[in-house]
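Missing here: one protein chain of the complex. Every other protein chain is in place.
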Amino acid sequence: MPVFWIVCAVLAIGVIGYGLCRSKAMKSAGGNARNLHSLPSYYGANAFLFSVVAPLALLFAWLIFVPILIDRSIGATIPEDRIAEGSSLGLMMADVSRVSNGLNLAVSEGAMTEEESRSIRTEFTDVRERLASVGVALGSNVDATILQAAQKHRAASDRSRLFMSIAVIALSLAGLALAMSRTKADFRARNTVEAAVKVMLIAAASVAILTTLGIVLSLLFNTIEFFRIWPATDFFFNTTWSPSFGDTGSELGLAPLLWGTFYISIVALAVAVPVGLFAAIYLAEYASPKVRAFAKPLLEILAGIPTIVYGLFALLTVGPLLVSFFGDGGTFGVEWMRGGTAVMTAGLVMGVMLIPFVSSLSDDIINAVPQAMRDGSLGIGATKSETIRQVVLPAALPGIVGAILLAASRAIGETMIVVMGAGAAAKLSLNPFEAMTTVTAKIVSQLTGDSDFASPQALVAFALGMSLFVITLALNVLALYIVRRYREQYD
Amino acid sequence: RDQVQVAGSSTVLPYASIVAEAFGENFDFPTPVVESGGSSAGLKRFCEGVGENTIDVANASRKIREKEIKACAEAGVTDIIEVRIGYDGIVFASDIDGNTFEFTPSDWFNALSPKVLVDGAMVDNPNKTWADVNADFPAQALAAYIPGTKHGTREVFEEKVLAVGCEATGALEAMVAGGMSEDDAEDACIAVRTDGVSNDIDGDYTETLARIESNKDGIGVFGLAFYENNTDKLQVATMSGVVPTTESISTGEYPVSRPLYFYVKKAHIGVIPGLKEYAEFFISDEVAGPDGPLSAYGLVADPALADTQSAISAEETMASGS
Amino acid sequence: MTDISSNTPGQGARVASSLLTEDKRTKKRNAAEKRFKAYGIAAIAVGLFFLAALLFAIISNGTRAFTQTFVTLDIELLEEKLDKNGNRDIEEIKKVSTFGYSPLLDAAVTKMVTDSGVETPITKAKDLKQLLSSGAAGDLRAFVVANPDRIGDTVEFRIAASSRVDGYLKGRVTRESLARDKNLSPEHLDIVDALKEQGVVKKSFNWDFILGADASDSRPEQAGMGVAMLGSFFMMLVVLALSLPIGVATSIYLEEFAPQNWFTDLIEVNISNLAAVPSIVFGILGLAVFIQFAHLPQSAPLVGGLVLTLMTLPTIIISTRASLKSVPPSIRDAALGVGASKMQAVFHHVLPLAMPGILTGTIIGLAQALGETAPLLLIGMVGFIASNYPEGVMDGFVSPNSAMPAQIYEWAKRADPAFYERAWGGIIILLVFLITMNIIAIFLRRRFERRW
Amino acid sequence: MDDLRSVERIVSDDEKTKISAKNVQVYYGDTHAIRDVDVEIADKTVTAFIGPSGCGKSTFLRCLNRMNDTIDICRVEGDIRIDGEDIYDKRVDPVQLRAKVGMVFQKPNPFPKSIYDNVAYGPRIHGLAHSKAELDEIVEKSLRRGAIWNEVKDRLDAPGTGLSGGQQQRLCIARAVATEPEVLLMDEPCSALDPIATAQVEELIDELRQSYSVVIVTHSMQQAARVSQRTAFFHLGNLVEFGETGQIFTNPTDERTESYISGRIG
Partner (left out) sequence: MDDLRSVERIVSDDEKTKISAKNVQVYYGDTHAIRDVDVEIADKTVTAFIGPSGCGKSTFLRCLNRMNDTIDICRVEGDIRIDGEDIYDKRVDPVQLRAKVGMVFQKPNPFPKSIYDNVAYGPRIHGLAHSKAELDEIVEKSLRRGAIWNEVKDRLDAPGTGLSGGQQQRLCIARAVATEPEVLLMDEPCSALDPIATAQVEELIDELRQSYSVVIVTHSMQQAARVSQRTAFFHLGNLVEFGETGQIFTNPTDERTESYISGRIG
């Protein structure tokens, strides 16, 4: 039975269980929901969960693990000496399962009869060609060992499928029966259901953890690889970043990139935070509902404009403008800026992009501060701005910090604006009118470059990613500490 | 999966996509999927193994490295067919309304090297305008937009321009005489100054073009194809007296160019429908020849195209072919 | 109460000041108030100013992409070229490649120019054909393969003009610039002028740009956004269907149920940290997990959606948590007090009140996901991909496709300036897509907003 | 004080204990807010908690239905039993407990929903109504018992937060009685009510006493005397005296009680 239909069957059993248990619960309570521990729908939902969750989990596990077991057992039947030179059991097994799947496909597309699929021999048929005709990719010609293994594999898989269907549906029915037997007036159905919901919530929360784990793992091996061929001290303490294309002459120092990252992010936040925060305050506290209803979504468009537009804006408009102010022979008569690309250019433009990150979320949070807080302050003769600064903002602090963190994160992760606005040169300089670059921009450029993928110049991307990860982690710990410290719980 | 999956160099991408499109039009096979992402990333995915969830073809703007071949082999990708599709010309261009230049490698070395040879001694580069570099040039401020170190083009620029210029000006000799080892001196030759005169571009040629638009004094490094599509904005400089065109490059007159490749997994041939046909179609005379659409777009046709064609039809792998 | 005029002895220490005149301190405070408000207005003005500037740039650069010049051309589908044996066997017709259709086009173009009566030094049909898109032969072949019975007829075709001709009609290309251009010469423009006069060459609205597929570098005039739009659409479906529930569930767990200990602190810090992970790193993760480990197809919107989901989650979680935190505890108390379970209190009362913030997070997160390209680079959705329409809904998720921002970046990189114009046009479509996507959320958010 | 009435309501000896608290300690962080409190609350009686502001009445009241669980820094020790079952037992579901032990909070906290939904919420989640009509009936009855029906019957769809202070308080009473709890904890339910409304709520309390037990915190000695059969006097976190209302008011044993009651002015 195809997986889709198994799932449907299980769901159907679940729905039936819902109805059965709900009515059974009502009956056991003499038709009066008051005598039940929980609402009748909870009994139904409980039955649904009982007859759906475990079977689907079993199905899932079976689909993942049983094929591995089958592979292992079939693999054990392939004699060692049949494994070709330069190949491995693993590669052969990949072929075996591909041939096996190919046979399935061939049968289902009618290119081969069931009979044939079981009896074909390499001596008489060009299996590869026949499978290629149904679009199955094979790495090499099929030899007899592989074909036999594949046929065994296929038979085992078929058997496993059958058992799986039976097991899953049986489990589903068993769950239903169990739920039925437990459905009595005093059964705590709500607690069971809520426990299940809670498990789901935890499962959702663990997605974030798994993601982190995945990120760390996917960076880790290559980072280790990098440090094996590149001295860590040099990476962390060298103050020059100048990778070269060839094997020699590269200098891969983290410091200038890190400095560029923070410098640009700080400039961006210096634009986005005040503008965003004041915009949020105005929207939440002063603006008429009409203005608010328009201005807020409009500002949010800023977050949706592709960064390439910002990049071009920085390069073509903001950069030259700044040069005309601070450049050679500029309005201010200073010679701080030599080219349009600078920390300032990228920072300003990125700041504009981040405005809605701060403004929209802060606006929601400020709006959620109870009116009684404002009344209390206004009632003793505070002006609106005093009220906002001293009562509303502190009460909304956790949310605002969250919004700022989000903006900062985005600033750290941005590449396009940096590449076009701040340039690609890594420099350690205090002058905000100089070109610099960020860790993220370099991660992207080293990863998508043309250099040898096993060379330090490419692998350094992973080390950069890892370092950035650790550093932002530390900054986030600090932010958490600050919020904990200054949080003011209203009500 | 029924379509050919290609990934790799963004320099090869335009050519590959022209071919893929025409391939999809003329064959019953679906249009191949051509991804960009850089030669490195493409080869890396190419070398991940054999099977449906790996790519069939990797485009590269450089030759595959030994280490990469080894990494491939470790993952089971042993039989690789190398295909050279032609050459990419690298040109120097500046704003259409600006001054016209006729460069030699020495000019570029003197303009961009952090240390240059002045009166027999290596000193910090004092040049501020092109006139400082070469008295024949106008007094236009030095501003160069060269590819970032991630680009294969940068390597070519270093090898065929800076290193050549270094030797021609005698700086190499002077450095070796000054006690530097040969290797160090060669490295020093291809270094560029970091005082803002030379700007690395990590983006694409469009970015270089935009930079020149915002700084009219700028001179940028472009691919020939890009220049040829933007002749309304750019004027090209000659190198050692030769104007870059597909002809002058294919004859080898114009010195700055690089070969472009793609690599095919032999194990996938005959398995992935259309893979071999795609490879053959790519380098057929109709497509990659001097009159084909690739050449029209700016690819410098490979004079030895016929050899490549026969190598492909024989499915010669790198080990057996070379 | 009667004798108001009488002076009350022992007046209070404070001199009663008039409300109509401001004392010095009030003046200062009111000035501060005015300044504060002005900052707010200025902040919004700054934001809107930049928005206007950006939109102006986008629209002024992009609207041209929505029109395209077409040439109406009578083409004789010669039997001896297309079906030598004359038996209309589709397999044989298919054998004729696009190169085989060139002579038909050559003939048609030459005829068109002669009919128009323009004097031109260009005589070679190959050069004249440069007026047309290089995709013309492909269109022709596709038509013939679909309608083999028309072979032998003369059929009227509406063929896209080449990008230079199109640029000329749009004012992007001038005669001077063409003088140096090897693709087209000023003489071609004389022909174009004449044909335009006669109505053979016409500029019209370009539906193909909105609905069509990407085209290669040699034929920008045929490139369209449609397929990439579908790619983005399917990706957004995945993102919305996963990131919103998972994000909200995670936030609810962390904010309302999780015990307060170092482990939840770790998760909290961790999630904020995920927001700062460069998006390309999510691409690395996606490549490793979804393609190499889970064997999902490459270049598929499904995978793209999954990667973007992971990337959007932190945004939604952070904003959801912030707004859950801002719901006053008395609401929870009230619900618990009537015997609601914690779960019920959260889902019935707290969540609706936190809805505005959740929706804001969704709006911002989706905007970010919709405009992101870097992670798509690694899972194979950037490049020349969006060339076929998916065949069905399932196929939409798994068949190779690109996404709008990837398409835009791709176009912006290409050499032909016609692509640059299209990149801006694509941005307009992207923004329209984004705004449509957000409108529902914005309306919902307004419904949920309240003060208490 | 009207002694007659108090005497009239003296409870019979055979009453059952509904809630028994032994040796209860409550801490807010380091502050010890409730010390060694032992109280037995009888079934079908009204118990009044009196005492100066800040003495711990609300805190103790919140222990009885575990509302203190929601305050992070709050820690409860000791033994509190309802019908002989330890409510702080791990197996006890606080939700079920709270359904059984309803509460009216000191600060009125209506949901930011319509008046109707405010009252209907409890019956809905407890499945007390099978149809819309039945629910309407419950809502009307509860609002009537909360002495607010006349004022809101025309605006059941208006938000509960747009009511006056006293109306909100009565809405919260209506909301609490709508779920028909066995024990009703009322924290100063009449603080914002005018005398007539107060009388109506007191009538309600008297009516509820027929089947349930009610615990009421009040600052009005008169009210305590009028509605309660038992009175507990708290002082600085200690339970100073607990006994029959009549006896407490006429003949307190502890001098603190004495002075609190005699010092009364309200």
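Going by the order they are written in, the chains are A, B, C and D; count residues from 1 in each one.
Everything that follows uses one rule, which is that contacts are C-beta pairs under 8 Å (C-beta built on N, C-alpha and C of every residue); 3 or more make two chains touch, one makes a residue touch a chain.
A quick note: this is a predicted structure, and the numbers were derived from the prediction, not measured.
Only one of D:163, D:232 or D:248 touches the chain withheld from this view, namely D:163. Only one of D:115, D:156, D:173 or D:197 touches the absent chain when the whole complex is considered: D:197.
Checked against the hidden chain, the listed residues A:93, A:131, A:346 or A:373 yield one contact partner: A:373. With the whole complex as reference, residues 289, 371-384, 386, 390-391, 394-395, 488-491 of chain A touch the missing chain.
Considering the complete assembly, chain D touches the hidden chain via residues 28, 50-54, 56, 58-59, 106-108, 151, 162-167, 169-170, 187-188, 190-199, 202, 219-223, 226, 260, 263-266. Against the chain not shown here, chain C presents residues 1-4, 6, 8, 12-14, 16-20, 22-23, 25-26, 29-30, 33.
The criterion applied here is as follows: only the chains that are shown with their structure count from here on.
Two chain pairs are in question, A-C and A-B; the one with more C-beta pairs in contact is A-C.
Computed from the mean C-alpha positions, the centre of chain A lies at a distance of 35 Å from the centre of chain B.
Inter-chain centre distance (chain A to chain D, centres taken as mean C-alpha positions): 49 Å. Rounded to whole angstrom, the centroid-to-centroid distance between chain B and chain D, based on C-alpha atoms, equals 83 Å. Contact with two or more other chains is made by residues 95-96, 125-126 of chain D.
Those residues of chain B in touch with two or more other chains are numbered 1, 10, 37, 41, 52.
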